[in-house]
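Could you have a look at this structure, given as structure tokens, before my questions?
Omission of a single protein chain aside, the complex is shown with its protein chains in their original locations.
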Amino acid sequence: MPDVDTQRMPRGVRRSSPRQFLLWILPWCALLAFGLYGAGLCLVKGLNQTNMDNRFAFGLWIFLDLTVIALGAGAFFTGFLLYIFKKNELKAVINSAVVIGFICYSGAVAALLVDVGQPLRFWFTFWHPNVHSMLTEVTFCISCYLTVLFIEYIPILLKNRKMRQVPSFLVFEFELHKLMPVLAGVGTFLSFFHQGSLGGLYGVLRARPFAFREGFAIWPSTFFLFILSAAAAGPAFILLTTWLVSKISRKPLVRPEVLPLLGRISGILLLAYILLKAIDTLVWINSTSPARGFAAHQFYAWKPFGAWILFVEIVAFGLLPALILLRRRLRQSTPWLVSAAGLVCLGIATNRFVLTIQTLALPTLPFDRFLTYLPSWQETATFLAVAAYGVLVYSLSFRYLTLFPQEKDLSC
Amino acid sequence: MGFTRRDLLRFSGGSAAGLLLTPVPWTLLHDTAVLTENWPGVPRPRHGEIATRYTTCTLCAAGCGVRARCVEGQPVSLAGVAGHPGSRGALCPAGLAGHHLTFCRGRATEPLAKGKPVGIDHALASVSAAIAECGSGESVAILDARPGRAASLVYRRFLAGLPKAVHCAPPDAQPYGGFGIDLENTRAILSFGARVLDGWLSPGRVLANRSCFQLIQAEAAYSRTASLADVWVPLPPGGEETFAAAVARALQGDDADAQAAHVARILLHNQPAIAIGGGAAAARINQILGSVGRPGGFLPRRDFMPATNIAALPDHSIRVLLIEEPAANDSLPWDVVARKLAQNPMVVALTPWLDGCAQHADYVIPAPVYLESLDEAPTPEGCTVAGFSLSPALLPTPPKLMAPAEFILRLAHDPSAYSEILKQRVAAIKKEARGTIFTYADAKSTRVADFASADDLWKAMLGGAAWFDDPIRSSRTESLPRAGWSNPPAVPSPEYPLVLISADSPPPHGSPLMSKLYRESGLRRSAIAAAVHPETGRAHGLADGGRAIVKIPGDSFTAQVIFDAAVMPGVIQSAGRASSPASIRRA
Amino acid sequence: MNTTSSRPGTKPARYGMAVDLDRCTGCGACMIACAVENNVAPAGPDATPRTGITWMRVYQISNGAPFPDSRAAFVPILCQQCGKDTPCAAVCPQEAVEVDPATGIVDQMPQRCLGCRYCMTACPYHARYFNWWDPRWPPGMEKTLNPDVAPRMRGVVEKCNFCHGRLHAARDRAAAAGRRELLPGEYVPACVEACPAGAMVFGDLDDAASEVARLARDGHSFRILERLGTEPKIYYRTARPWVRQAATQQRKETANA
Partner (left out) sequence: MFQEHRGQILFLGGALAALVAGWGGFPAVLFQREPQPVAFSHKIHAEKAGAKCDDCHFLRADGTFTGIPTLDKCSGCHAQPMGTTAEEKRFMDRYVTRNREIPWQVYTRQPENVYFSHVFHIKLAHLDCRQCHGRQGQSDALGPARVNRISAYSGSPQFQNMDACENCHRQRGAANSCLACHK
């Protein structure tokens, strides 16, 4: 009965008919179910269900986690700009950003729980933490930040028409709202840290010269590069999703100046990141790697990961979109803007890929071989499950919650 | 008003909150994590009194001394016996895991007739009947896995009572006849495909002397030994005779090709030198080198019990064949045996395994494996003096199993048990009062004469000891037996353009842990691997690591291709396969 | 890490190993002895060289020359017990890895391990192994397990710890004789004991008189990936230049091209 359904929707916005919506989510549900089956196999039968091995101890999932969390960074960074830098134009996307952040982080954590060999021991990390380990830092920050995102998600949830009928919820939501800036601050702090420690994860591998980087204090340079790159990718991803959603739902969601603004923010940060990344790479090629007995060019002697991947990561997916996003004229044209944002996201993915997969593929023992790895269907299924989960949560949120406050005014 | 849904929510909300203040969630969290330490699938080792026991390895002819660490009597690990004159305190990988053999799959657990279980007496009766039916010109044969044991004497005694009978041995059972190799003084070894550094004699003895001799490995395969030898002479498959002749010419100063001359020079400059493994070829070279009967060469010893090489028997001559299958390390070339069988023969397999000669046998008499029953180790292969040691059982003998010697004794209606035969052997040693006894536990050597009685000697040997004869001062210089058989040259043809050769055959039976070497590390190539030179491979459209079908006359098998630039072009190197012409194509 | 002090009255040791590559014939006795001693399960049906568990793994290296000039050598690789900035110990999120100050041995605690495999990515020697399957022995073979070593469970990382069970047993024997100190040779890992070529020597590197310390100083001795600066405690020696080169110098060519 559509009327009941519409009662649950935000006022003054039009949504597709229940039938259409059902048709839209059904395939995603199927995908989710399939993925959960694969993940279940890994949990019950063990990680022999994957194609990982003693040399490729990390695989698709870690790549997924790193990428997804980088893309989810939009949540904290937009919040940071909105609440702390008072960039009020961003109010238009903050809700969407929070939901995306929540999806990305919860998805990543779920994948991580499947990835470990002994999920029942997950709490050991909190009970017997090794404070020297980047992974400890990651675990702590991510779990804390996920909680923050959850709390940030609640008020959006409570704004739902049906929910508002419960008086106590109204009060609760009002109180939470006063809390938002604080949460944004905390979230930002946490995010800076775990985005960084995710980078540190590989930068500290002193015995893996391809990944190892010198740094400041206990943090390798990748620590800071990850923060910056995530901050750059976050807005780009929000830009991308917002555009995508308005295309799919065939509705204007935000005022025309919002997306270019996101693009500009992303562009500035990206340029800064690329410059630092370039410097870091040069330092690594000329000092860090040789000092440990590895001539950097060796790493690129192994097919298929030639030097081209370096070019793609830094120039094609880095410098190029940065320049596009920084040109006002190009920013104003949606095609340029969106494709640039796309390139940014691809760049981040490439960077995370290189750090996880290529690092493990390269031999360290002089008499060892370059190795390849293809994820098993169970791994891929779990990967897709996270994607499907994301789409579903977002679709539902978009249908029943106010993700884009400006939509109402724009639609009438 | 009744109990509404909202009430239920409130109540459960309250209990949820309350539960957090109880030990329940935290205890569950903790205990489920602890559960992962000992959940089903994690076995619990047995604990208890730890004891050291001693025995002698019978897996191959090397007869290495073994120290076993036992928990509650169950051996949990094996090690060499320091100072053991034959094995120098070393064991090979198979020996180190010998106590696992009893758990291997494919064991014969009860007497079988044509695959059906039968009583042992029924088996005895029908075998006796078959022997009685033997016509003229048809013989009864016992294939003795390791001639020269007390068990062999049992066989000979039984066969002596029959009109036409032959005590035979596998083709390569007695490569050096009544001679031992004075390895300690050898300066150069020309080996025709012998696995000198990979299971020849006893690993301890060979490796202890490795730095003292030059090793020239002449074989087609890039084997473990070839890859480590001082010189590798890659012969064309089956080219042993030709090369040996060339070396012989060079040794006598006649002209020969550069390689033969080079080898000859090494042999001449590193005297005393010996040649091994090439059958007749090696024998000729040894004659020229005069390496028979001199220190550093082949020295005669007292206890030689010649057994007929089964390959030398006339074809279709055996009516009843009793095969004693080797325990683990070397398998029997069945095609050689099959040729010797007469019309409707009876084959009796005295074996622990179902997948070996048992497949071809009418009757299978299940035999115990190493450590399952009291056994004996005769003179170690290549030992320059006679030797003997007992291999006391460390494991209970499974029911229905019967040592081959026992079976023959029963067949001969001899009431005495195998153990008594062994006891008689020890008594004989005591009687002759020659040589010394090396006791494993204290690594001491005692003259046999110093033992009070045969009983003392028996007890000492049951506790782990080895007897070694005194060297003999005879100047016998008759040439070596031409035992050992080099593969007939495998000639490529248009249909079979390549040659399949064997390298480092894996033992047919071994501990499950052998997977560490063959499957989990790639240190050794498994039987399904086929190594070819990259050029040969590409010429036949193969890809490195891909699968391929290897065809040989009358057979074909799929293998995993390995490109190895060290392999001879035109050759397929696959573990555990007889040399033959072959073709290969992508699967 | 909570390793504060060693036992009172005992001076800490720095156990290490010297491997003579010119003696090793790659027979694999060390690998078998290791698996037997440390209750490593046989391969599951689908195990490969990349998923198998071999605390001690012998690699075959070649002089690179094609037929007929090829030569082979064998390099046993076990946990190199890195003594400085131990890569695996630093990264473990829950203190399942630590360096014992009393022995210098890098401890791995499978019962504490989460199975995140971060340590495996950190180890340049690939000397750490993950239990991809439940450990399975053929029926009855559990009886042959060594009571001094706890079997591991699926989903955890394990590695060589210099046969720590043997260290415990040696300490017990010493204590029964009223000693805290171990005498040289009282404690030897299974691989060293099993090597038929006598290619491996084990002992306290800090004891200048010990054979292993002497060999470590030997001119022919080197360590693999020494320039990573992790101070491994396994020394290799060879008089053959090509072996040393193949074991220490990164290859230039693209082997898989």
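As written, the chains take the letters A, B and C, and residue 1 is the first residue of each chain.
Please note the rule applied: a residue touches a chain if its C-beta (ideal position, glycine included) is under 8 Å from a C-beta of that chain, and two chains touch if they have at least 3 such contacts.
Computed from a predicted model, the values in this text were never measured in an experiment.
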For the chain not depicted, the shown chains it touches: B, C
Per the touch definition above, residue among B:S12, B:Q252, B:S453 or B:S556 touching the missing chain: B:S12
Contact set of chain C toward the excluded chain (per top definition): 2-8, 96, 98, 100-102, 105, 107, 109-112, 148-151, 161, 164-165, 168-169, 171-176, 178, 180
Sites on chain B contacted by the missing partner chain, in the whole complex: 7, 10-19, 21-24, 27-28, 30-32, 34-35, 37-38, 42, 44-45, 49-50
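Keep in mind that, in the parts below, only the chains that are shown with their structure count from here on.
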Per Cα centroids, the chain farthest from chain B: A
Selected interface, A-C versus A-B, where C-beta contact pairs are more numerous: A-C
CA centroid of chain A to CA centroid of chain C, Å: 39
Two or more partner chains touched - positions in chain B: 36
Multi-chain contact sites of chain A, meaning residues that touch two or more partners: 118, 121, 124
Residues of chain A that touch chain B when the two form their complex: 118, 120-121, 123-124
Chain C partner contacts - residues on chain A that touch it in the complex: 46-48, 52-58, 115-118, 121-122, 124-125, 127-130, 132-136, 139, 201, 204-209, 291-295, 298, 301-303, 359-360, 364-371
Interfacial residue positions of chain B with respect to chain C in the complex: 36-37, 39, 41-48, 50, 71, 74-80, 90-93, 96-97, 99-100, 103-105, 197-198, 203-204, 207-208, 210, 222, 224, 227-228, 232, 234, 511-517, 519-524, 533, 565-569
